[in-house]
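Excluded from the complex is one protein chain; the other protein chains are retained at their positions.
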Amino acid sequence: MATATASIFLRDLFALVMLFGIFSLLTASFFLNLDAPDVAMTEAAIGAGISPILMLGTLALIRNRSAPRVKKTIRATMAPILAVTITGAALIYASFDMPYLADPQAPAHNHVAPRYIQQSLQEIGIPNAVTSVLASYRGYDTLGEVFVIFTAGIGVLALLGFMHNTSGRRYSQFADTASLDHHTILHVISKIAIPLILLFAFYVQFHGEYSPGGGFQAGVIFAVAFILYAMIYGLETVYKVVSMRLIRMTMVAGVLLYAGTGVASLFLGGNYLDYGTLAHEPVHGQHLGIILIELGVALCVASVMLSTFLCFAGRAAVRPDEMEEGDKPT
Amino acid sequence: MFLAVSVAIIVVLVLALVRAFLGPTLFDRILAVNMFGTKIVLLVAVLGVVSDQPSFVDIALVYALINFIAIIAVLRFFEYDRRTRERKGS
Partner (left out) sequence: MELLIDVASWVCLLTGGFLGITGAIGLFRFPDVYTRLHAASVTDTSCMGLIILGLMLQAGFGMMFLKLLLVILILAYTSPTVAHILIKTARREGPEPILDNKGKNHRHRD
């Protein structure tokens, strides 16, 4: 709460980014306290990793480093206070009706959840019940999430991505201004660290069935490794490793893999996203289906994160008002 | 006792947080955030050992890596800012 309060009063945007990172970390600890390690991992990775990086990318694009001052008319100050007070009061009033934290009578614990928890091991056969609920029992919802992420990726590409061709050759003149070439220690450390981070991403991906992990977290860690590479060696180098076309294709491939698994089960005689039809035995089919869709999720998440970062960074490398005569936005 | 260690880490967290609020320069704040991150990794590891779940240590591992990379991102922002100012100034 202290971080949130401070976030309102500080005007320096950069400090706000730092405080946001701390806020996300604290939230991740709360999740851990409530015994939800999957969510905690995702919150830590995204809220304290990707979000500050992208916010810093935004800060690099805008000029002012402090939030603008609003003219203090009565209307300007009272209207937000009124809106927040009414909404806050309504929420607090609604929370009186909420059941206690571990109340066995609570609706969340009574209708489908016991069935999921009890039947998960027989029907799906993987130890991590969170993954089985996420990927199999609630597969539709997860498909929707993947589509949301994909749409966000397309949105960013549409808004920020048009200033380069697909192999990123545009940045050759500016790329070296944005790399950390002269920090030798950082170069050496990263050369050793990046493969290990990638390996860890694979571990989290494939271990999602046995311990907290899974596609979302693995995708984020994977993207973060490439972002580190881009930050230290420069944009031009990262485009040699993975071109924008490959990132876009991976984005699409991830979504297609997930949705395609559903269609395959349709063709094999079951319902959409009914993994039991994918193999000769329902439990094996569930395993196969979960592996495939987690892979799809990871591919989509990783490529969206990476392409978002590259769009921001690429924009920062070529600002419109600093272009010379021969350049024009394509 | 694990409780004593947890209390110690939380005290350090609160102090780092105060420094993050106060710190007159930006670098104080970055320093405080880095310290905060390392201490959270420790806290999560302690929680993991107390509740005997190795998966918590996975989360600590993820966060240790993420912390490293986020601070590098902050550094790159400064580099970019400085080069922009140099380019504009010259």
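So that you can tell them apart, the chains are marked A and B in the order they are listed, and the count of residues begins at 1 in each.
By definition in this document, a contact is a pair of C-beta atoms (placed from the backbone, for glycine too) under 8 Å apart; a residue touches a chain by one contact, two chains touch by 3 or more.
Remember, predicted model here, so these are calculated numbers, not experimental data.
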The missing chain sits against subunit A at residues 183, 185-186, 189, 192-193
Where the missing chain touches subunit B, by residue: 2, 4-5, 8-9, 11-12, 15-16, 18-19, 25-28, 30-32, 34-35, 38-39, 41-42, 45-46, 48-49, 52, 54, 57-58, 60-61, 64-65, 67-68, 71-72, 75, 78-79, 82
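Going forward, only the chains that are shown with their structure count from here on.
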Subunit A-subunit B separation of Cα centroids, rounded to whole Å: 20
Per the touch rule above, subunit A residues touching subunit B in the complex are 2-3, 6, 12, 14-15, 18-19, 21-22, 25, 28-29, 32-33, 37, 40-41, 44-45, 48-49, 52-53, 56, 59-60, 177-178, 180, 186, 193, 197, 200, 204, 207, 211-213, 217, 221, 224, 227-228, 231-232, 316, 322
Within their complex, state which residues of subunit B touch subunit A. 17, 20-21, 26, 29-30, 32-33, 36-37, 40, 43-44, 47, 53-56, 58-59, 61-63, 65-70, 72-77, 79-81, 83, 87
